[in-house]
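Of the protein chains in this complex, one is absent; all others appear in place.
On to subunit A.
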Amino acid sequence: MRVVIAEDLALLRDGLIRLLEAHDCTVAAAVDNGPDLHKALTEHRPDVAVVDVRLPPTFTDEGLQAAISARQTLPGLPILVLSQHVEQLYARELLSDDRGAVGYLLKDRVFDISQFLDAINRVAAGGTAMDPAVISQLLAKHTDASPLAQLTTREREVLAEMAEGRSNSAIATRLYITEKAVSKHINSIFTKLDLPPSTDDSRRVRAVLAYLNQ
């Protein structure tokens, strides 16, 4: 898998390169600022890009903006955003083009290497990987007025797992239920959120979006 990394702290950048190369990834480019990131993305067209939100020259949300604009020229380009903090506003912006293949994680998630690699693979495969911090904030925010209020506790748990980007089998393992039960819950979620059948994958993304936009 070919990866482009954008991270301005040399220590972290080197760590990420070492981590990814140790796990059969090729680092096509590792850049430390916004303009270079944009160039590297269009030039290398990686299988996945790992991008820090805050990059030089402005030290604001340069990385996020570069990622979003790169996805406009290269639709569906898989991007995993790593950040020192998670902000739902950014999560929504990343998901807003409805195509999936995005992830938004806290930098600490790198600690759990297998989970981090799992997230990278999911994003590269066109799925989503949202940080549990984003999801838990949303659960706390839940109000009676939203259509999500109709969901049962179990369905909400399933949706949260979906939002983090897990597959049906992964959800089944984590919630100690059968895969069949998972797909039953997911169908019921689609019905309650009024998402008519199209391709299953984009329905998943749209369910997550509905969840994020409540």
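Simple rule for what comes next: contacts are C-beta pairs under 8 Å (C-beta built on N, C-alpha and C of every residue); 3 or more make two chains touch, one makes a residue touch a chain; residues count from 1.
Here, contacts and distances are computed from a predicted model.
For the chain of the complex excluded from view, the name given in UniProt is "histidine kinase" [choices: "Integral membrane protein", "Peptidase M75", "ABC transporter permease" or "histidine kinase"]. From the set A:D8, A:D36, A:D97 or A:E157, the residue in touch with the chain omitted from the display is A:D8, counting the whole complex. Within the complete assembly, A:R92 is the residue of A:H23, A:R45 or A:R92 that touches the hidden chain. Along subunit A, the points of touch with the absent chain fall at residues 8-11, 32, 53-54, 56-61, 84-85, 87-89, 92, 106-108, 111-112, 137, 140-141, 143, 145.
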